[in-house]
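What you see is the complex with one protein chain gone and the rest in place.
Residue numbering begins at 1 within each chain, and the chains themselves are lettered A, B, C and D in the order written.
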Amino acid sequence: MADEFILETSGLTKEFAGFFAVRDVALKVRRGSIHALIGPNGAGKTTCFNLLTKFLKPTGGQIRYKGQDITAMPPADVARLGLVRSFQISAVFPHLTALENVRVALQRQHGSSFDFWRSKTVLDRFNPRAHELLNDVGLSEFANTPAVEMPYGRKRALEIATTLALDPEMMLLDEPMAGMGHEDIDKIAALIKRISAKYTILMVEHNLSVVANLSDIITVLTRGQVLAEGNYADLSKDERVKEAYLGAGHG
Amino acid sequence: DDKTVKIGVLSDQSGLYADLAGPGSTLAAQMAIEDSGLKAKGWTIDLISGDHQNKPDIGTTIARQWFDVDKVDTVVDVPNSGVALAVNNIVKEKNGVYINSGAATSDLTNAQCSPNTVHWTYDTYMLAHATGQALVKAGGDTWFFLTADYAFGAALERDTAAVVTANGGKVVGGVKHPLNTADFSSFLLQAQASKAKIIGLANAGGDTTNSIKQAAEFGIVKGGQKLAALLLFLTDVKAIGLETAQGLNFTETFYWDLNDNTRAFSKRFSARMKSGAPPTMVQAGVYAGLTHYFKALEALGGNPHDGAKVVAKMKTIPTDDPLFGKGEVEANGRVTHDAYLFEVKKPSESKGPWDFYKLVGTVPGNQAFTPLDKSTCALLKK
Amino acid sequence: MSALTDDTLPVTPRAMRDEMIVFAVMAALLAVVPFTGIYPFFVMQALCFALLACAFNLLIGYGGLLSFGHAMFLGTAGYVTAHALKVWGLPPELGIVVGTAAAALLGLVTGFISIRRQGIYFSMITLALSQLLYFIYLQAPFTHGEDGIQGIPQGRLFGIFDLSKPLVLYYVVLVGFLAGFLLIYRTINSPFGEVLKAIRENEPRAISLGYKTDQYKMLAYILSGTLAGFAGSLKVFVAQNASLTDVHWSMSGEIVLMTLVGGLGTIFGPVVGAFVIIAMQQYLAGFGQWVTVIQGVIFVACVLLFRRGLVGELAHMLRRSL
Amino acid sequence: MQALYAQLLVGLINGSFYALLSLGLAVIFGMLNIINFAHGALYMMGAFVAYFLLNLGGINYWWALLIAPVIVGIFGMILERTMLQWLAGLDHLYGLLLTFGIALIVQGVFQNYFGSSGLPYSIPDQLKGGVNLGFMFLPIYRGWVVIFSLVVCLATWFLIEKTQLGAYLRAATENPTLVRAFGINVPRMITLTYGLGVGLAALAGVLSAPINQVRPLMGADLIIVVFAVVVIGGMGSIMGSIITGFALGVIEGLTKYFYPEASNTVVFVLMVVVLLVKPTGLTGRAA
Partner (left out) sequence: MAEAQLAEKPVAAAGAEVLTVKDLQAWYGESHILHGINFNVKAGEVVTLLGRNGAGKTTTLKSVMGVIGKRSGSIRFDNKEIIRATSDRIARLGIAFCPEERGIFASLDVKENLLLPPVVRPGGLPLDQIFTLFPNLKERLTSQGTKLSGGEQQMLAIARILRTGARFLMLDEPTEGLAPVIIQQIGHTIARLKSQGFTILLVEQNFRFASTVADRYYIVEHGKVIDGFANSELSANMDKLHTYLGV
């Protein structure tokens, strides 16, 4: 049944001048699940994300999203189909306020973005929803703060709120917890858990407790290839995974 | 009677033409006012100057403002053909007097002629005819043109070529180069290969000086070909240096060392110039044009604010001044006077810092400029 | 590009109210100019350049795209309008329409070539395109080369307003300027303007949100070019000539200067900048040879001392967006 | 056909000026992130200094080749210390505007004192005359220009791309604060680099003095073309601008033969074409 997997790849490969960053990856992401992609540094996780969201062109292989072949689609179109990503290095609109950051995303969702003859007060109708989203990620007090002035961890939260504003069917989160303090990590983890009821999530994360707590299924990538797949309990017993990723003292 | 006039010297004060017009033109105008003796006769004459920066926009705005706000009656000089033509329209609209000395375009007295305009010193037709005719007669019967690719260059080439053929010569080739070219070697190679006896430089300013300089480098003159600069000023020769410029032929209508009158004037002039330079023909033209203008004012006896009337008066009086000698203002506004073919001296022949020219021939005023029957000026059809 | 607009303050409703007040003051001041003894032609010319600078500012200040060839819109519209009036004998309103449309078309064509380039490469490709156009205009017979199109008839707007009367012309130009200014202001503060700002801030992120950023930049570019062309058409009636200086790269440079002197990315900066630069050209004309030196000193001082531009500095002092 | 060889050769000669000038510009852009609009004015100063050295100090062309770049380079370093350094980290536009202002001032001052038509400077005796190559007459001086500038270009390229000093420079462009925190006196290094770039411009000025009039505006006309060369080569790429400089000379030479009116425009056609095919220039990195 095609509907079971929202995203499927086969033979996905990316080569940089003779170096295979991703090689022959077959990935199946089940609708409604939280799927984690882990692996040592340089394993090709970010490259994988870039391929899935079309920021990079695959050297080979195929990507199917909701049964549709998106291998040759431009990035903005992919986003419009509801497959949206966050960036490993935090990506916000620095001189817009948190509220405006979120609103830009809401606006795309609801059209009228080319209307240069209308006043932007028409955008005020998005404010309630924007505040709601900021509230969800604990940023209410920052609504009118320009993003540059926010601490690093808050920027990550803002980025997630912006992504959620698109009401995507599937979210790709690249190290959403990197650089966050414990409180924030817990907050965002809870948030991810909560939204996973509605959305499918594929995430890259090095924070093992997060991975362990959140993910339904984990794919381990090394040297561009899939090493193993399974749930946390199984994988933490897998010798190969231990050696390549977890190191001694886990399990 | 109203005996006040205001004169505006509109020139290029800071750009390419600043040396040959610019502050020197203002000085020439100043001297013309002093020499006219009108002050003693109860006239008040004010002088202002402006910098059109070689932009038609700025030129017209200054001119318009001069008429509207500063109550200027007369605009003089205006080098740069584009600006000159633009100002021409304004002066006509405001019914002022326009004594152009600095511009080369013969359109001022042809298609675009105006009852308010007098064109003094030179124009492309004159340059082409005087130089072309004299050189062909001296045996330079095959020509190659190095032409600046804009209307002025094209006009110079067209007019010269016509004279050359009319006098039995032949144009064997030519090349158009863009304005402000730094390197002419390519074009000079083509000129060299054409084997023409005369290489006509239908360009101006830096283009002319650079092409002359590089022609020397490529041994063009040594190889037996001759350069004819169709438009060259005293300041250009100074800039190139006699070493390189020697033997060059070209036409001017004024040279400081022409006769006692010009020498006397030039001595007074250079004493007051910051650089100590003698007047160029454009600056001399400003002096002479204003001198003639003052004669007309005196003849009118006052009320100098109807420009067309003043110019009409200028046309009825024959011109005669110490710098350009005798001539007349023709019905189309063209002033005729003698033109001279010069050759640049060898360094050994030069006796002073500005002693550059040898006179080789004189073209009488009535032959040097566009004959009235060939002028396309609408004023002539009346 | 972000360093250019680091000081941009978020636009709040209060800011918009402030801006409307300043706008009203500006319009009122301009409306009484003819009765103050200030020379109207100077103001008219400055208004044309002000509109031009505002159009340019729309692209750089809000779209983050520095065009170094904006003179091509000014010049193209100028030539086309001049030709339409003089040779085709069209009435003024049609002349303006044709000229502005030509600029829009030019925006479409050049935008298609340039819009995908980034940063300095965008600037340079626009410069290159405008130089190509300069070459074409130098060669094309209808422009009359360096002599330009001269003595353009001003005619009667809508058959009613006699544009050869300075007072009438002044108000026509003023209305044209204010209309153009308001359109730009609205564009900046429209849903479209918001997206544009987001793209300027972080383009990859905007793409990942599903925006086809090239299309937004393209629209901004065409709008900016069209309005610049509109300014060029108006200018024909003021200067009564169209010449190569309007297409030359130094004119593009001047547009940048005006915007910068006034304050990049500020609403009123380009207007102030245009007035300052035009005034400088007019009043420094009397300084003869020193004019370039004085200009140079002013630019240096601007960069070293008033980096945000005159309006930008003021806005910064008042903590307002202007 | 022979005429064509001749055109290619003179094109190459011209190209060496473009290469030298754009090299200096690329060094300054690459290392300081400043679009040095004053480059043309400094080139002009190089030529003028050579003139003064000869006419006031009796110092000949050969010494001028060495001394003039140093003098102008020092002038450049003073500019950098007093003005440009305050622009570090700001957008390119400010550097461009500031150097544009500087160019206006320098050119204006020279114009005031020396007029716009310029001064003569003649070819040194050792390089006078020419050789007949069969297909053309080659002035010896021009031959010298090509060879000399080629050597200078390659030496500069090596310094910047292949030495540790060059690595400091490149890194300092991206993140001067961090490089400084590694213990390198970045401000001084930047000043010296600007001096180097400016010195290259002055050197080109000295080289061109015997060929062109020594005019205050000699650089103003050239600067836009040189910019184009740098962009086509890829902003900041040293090798890119050297190669493009020479190549443009040749292409221009051919244009002068086949369609001379367009010879000043061909560089822009080239730029449009190159940027359409390769968005960051021939060898450029992303902007």
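The criterion applied here is as follows: a residue touches a chain if its C-beta (ideal position, glycine included) is under 8 Å from a C-beta of that chain, and two chains touch if they have at least 3 such contacts.
In this text the structure is predicted, and so the values were computed from the model without any measurement.
Every visible chain touched by the undisplayed chain in the complete complex is listed here: A, D.
Among A:E8, A:E169 or A:D184, only A:D184 touches the chain left out of the display. For the chain left out of this panel, the touching residue among A:Y199, A:Y232 or A:Y245 is A:Y245. Considering the whole complex, the residue from D:L53, D:A68, D:V186 or D:L248 that touches the absent chain is D:V186. Even with one chain removed from view, chain D keeps its contact list with that chain: residues 164, 167-168, 170-171, 173-175, 177-186, 285. In the full complex, chain A touches the omitted chain through residues 16, 19, 38-47, 88-89, 151-154, 175, 178-184, 186, 206, 208, 244-250.
To be clear about the criterion, only the chains that are shown with their structure count from here on.
Fewest steps needed to get from chain A to chain C, stepping only to touching chains, is 1. Of all chains, the one whose Cα centroid sits at the greatest distance from that of chain C is A. Legend note: the chain whose CA centroid lies nearest the centroid of all displayed protein CA atoms is C. Measuring from the averaged C-alpha position of chain A to that of chain D gives a distance of 48 Å. Looking at chain D, one finds that residues 108, 111, 261-262, 264-265 touch two or more other chains. Each chain pair that touches appears in this list: A-C, B-C, B-D, C-D. By the touch criterion given at the top, residues 35, 83, 86-87, 89-94, 97-98, 100-109, 111-112, 224, 227-228, 231, 235, 261-262, 264-265, 268-269, 271-272, 275-276, 279-281, 284, 286-287 of chain D touch chain C in their complex. Residues 2, 5-6, 8, 10, 183, 186-187, 189-195, 197-198, 201-202, 204-213, 215-216, 219, 223 of chain C are the ones that touch chain A when the two sit in their complex.
Those residues of chain C that touch chain B in the complex are listed here as 39, 41-42, 45, 138-139, 144-148, 150-151, 239-241, 243-246, 281-282, 284-292.
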